[in-house]
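Read the structure below first, then the notes.
Of the protein chains in this complex, all but one are displayed in their positions.
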Amino acid sequence: MTLALQPSEHDALPALVEEIVGSYHADPRTRHIGAGKLANRSTIIEIVGLLRELIFPGYFGKQSLASGTIGYHVGKLVTDINDRLLEQVHHVLRHEALRTGTELPAAESQARQIVQEFLGAIPRLRAILATDVQAAYEGDPAAAGPDEIIFSYPGFFATSIFRMAHELYVRDVPLIPRIMTEYAHSLTGIDIHPGATIDEHFFIDHGTGVVIGETATIGKRVKIYQGVTLGALSTRGGQHLRGVKRHPTLEDEVTVYAGASILGGQTVIGQGVVIASNVFVTQSVPPGTRVTVKNPELQYRNRKPQEFKQELPLDWVI
Amino acid sequence: MTLALQPSEHDALPALVEEIVGSYHADPRTRHIGAGKLANRSTIIEIVGLLRELIFPGYFGKQSLASGTIGYHVGKLVTDINDRLLEQVHHVLRHEALRTGTELPAAESQARQIVQEFLGAIPRLRAILATDVQAAYEGDPAAAGPDEIIFSYPGFFATSIFRMAHELYVRDVPLIPRIMTEYAHSLTGIDIHPGATIDEHFFIDHGTGVVIGETATIGKRVKIYQGVTLGALSTRGGQHLRGVKRHPTLEDEVTVYAGASILGGQTVIGQGVVIASNVFVTQSVPPGTRVTVKNPELQYRNRKPQEFKQELPLDWVI
Partner (left out) sequence: MTLALQPSEHDALPALVEEIVGSYHADPRTRHIGAGKLANRSTIIEIVGLLRELIFPGYFGKQSLASGTIGYHVGKLVTDINDRLLEQVHHVLRHEALRTGTELPAAESQARQIVQEFLGAIPRLRAILATDVQAAYEGDPAAAGPDEIIFSYPGFFATSIFRMAHELYVRDVPLIPRIMTEYAHSLTGIDIHPGATIDEHFFIDHGTGVVIGETATIGKRVKIYQGVTLGALSTRGGQHLRGVKRHPTLEDEVTVYAGASILGGQTVIGQGVVIASNVFVTQSVPPGTRVTVKNPELQYRNRKPQEFKQELPLDWVI
């Protein structure tokens, strides 16, 4: 059954539409009208999908790739990515110039330059992502092989998207890097700011709840578990803290177990350090140290018989 | 290669189909047959998308909106939302009446009334959401501007969907509000029950793992970080606790840092209180207080040489 609008309701609509349009004019913070094109989130997510096809050939997108003809497939992918990314980068550069009132006469040529450099970085991204697959395989007894990692490991997915986004972030592309990493965040619960610096052989296991802040620095062969925060000590300064190093540095071969928090821009976790579950660190730790907490003493008591009583089954209401 | 069914397998299918259909009759809890239309999750998610277009014009959906013709665009959106939402609300009201055996002769006119009120609330929703954008911008040094917040901040996304869902919840619409907030939960890891009461300038940073219960009350300018629970002390009473205030009250200007839990319906966190990371609170806190825990003492020991030994690289299996 379709419920058609009654005449009386139609009468009410124009006034409502007018009121909503009026509210657009009243508050500039939540509208984007007459101000040039912005980034398109869906297109950016499509670009991420094409990049995954390009970086992991045969796993995503077209299957049954043959060595002899792979060049045609790659050529098509690279052209598609180039065209779409160029358009998006151009939009955000122009919009950023408008927003901040700076001059940007060369938005188009700047966009071309950035996208060309980005595509040129693909072989390097492939090489470092292969080390991340290796790290996941060595670090997780449940990993059946590289296929499973590339197909289904959320930590590897988030790391892949981060590495792409970071290449745009370091080239001062606004908006797009964060849209990319928040896309990964929404699918994995892993929140890596595109500004973070992360070296090779990086592995996040399980990953839900991980937060890695904008100015964090992470060395080689670092392993992180679910619920770990590499965060700031305070954000009370708000926008006045913009650009300041607020998040910690982890040197090579650091392991951080589930639920631990490491806070502060001056905090350096030395090479080979192991941080145990739920540890809360706000100061530097020298290399080769294992940091634990004395877990709070557990208290045991017997439950009373009435606590065991099953809930009476409720009448089932369908 | 396609694997066609072999004759012998086809022979097995009718018996299996009969057995599955039999299982539908055996248990009413997991089937919905011959009982009128229910809500359609996909349609509700589409409605949420249209509402985001309406509330944040130019950011989602059609771009390049011009001031002169924006009224046509809004008129079309409002009509679309009205028609689809009306149908869904009508379905769930009728179904709820059937389910609970109450009389509901006026489901259709009631649905019309609800949807009209809901659409009438859009300008108010826009106004309060603009304060949420402002709160995110002021509260996060990494925020580059309002565009980035509207496009990509999960806390703002979850808050937006919550505010829509809450308008339906307070009008006693079954099912739909929770489908909306669980859609946001699935994309952000932020679980806000549509029954919660949340005032203006609300900001959730990072957000994964946040839980805000049905009867929680939150004042103005409150800021919450990832992993915070505003929960119930116990749910052992099960359905007998339905409707009782089980979740805490946060007054204005409260900040709750990552991983803290505040539990209980009688717990009131006074104005301007700061709750530090990992604090576990089950009692009221007076205004203007900073609550911390003495973090458990860390234990440092040097790792032994053999613990440093790199894992031997495993043979790589492709």
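All chains are identified by letter, namely A and B, in their written order; residue positions are counted from 1 within each chain.
Assume contacts are C-beta pairs under 8 Å (C-beta built on N, C-alpha and C of every residue); 3 or more make two chains touch, one makes a residue touch a chain.
Since we're looking at a predicted model, the values are computed, not measured.
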| item | value |
| --- | --- |
| Of B:L38, B:A97 or B:V170, the residue in touch with the unshown chain | B:L38 |
| Option touching the unshown chain, where A:P174, A:P194 or A:G209 are the choices | A:G209 |
| Contact residue for the chain not shown (choose from B:G71, B:G120 or B:G272) | B:G272 |
| Given B:V89, B:I114, B:I179 or B:V256, the one touching the chain that is not displayed | B:I179 |
| Where the missing chain touches subunit B, by residue | 2-3, 5-6, 9, 12-14, 16-24, 26-27, 29-35, 37-41, 95, 99, 134, 137-138, 145-146, 174-175, 178-179, 182, 185-186, 189, 191, 193, 195, 208-209, 211, 213-214, 227, 229, 231-232, 235, 237-242, 244, 246, 259, 261, 272, 274, 279-281, 285, 288-296, 311, 314, 316-318 |
| Contact footprint on subunit A, counting only the chain that is left out | 28-29, 54-60, 63-67, 70-71, 74-75, 78-79, 82-83, 86-87, 90, 99-100, 108, 111-112, 116, 119-120, 122-123, 126-127, 129-130, 133-134, 137-148, 150-154, 187-189, 205-206, 208-209, 226-227, 236, 238-239, 258-259, 277-278, 295-303, 308, 311, 313-314, 316-318 |
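We take it that only the chains that are shown with their structure count from here on.
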| item | value |
| --- | --- |
| Rounded Å distance, subunit A centre to subunit B centre (Cα mean) | 20 |
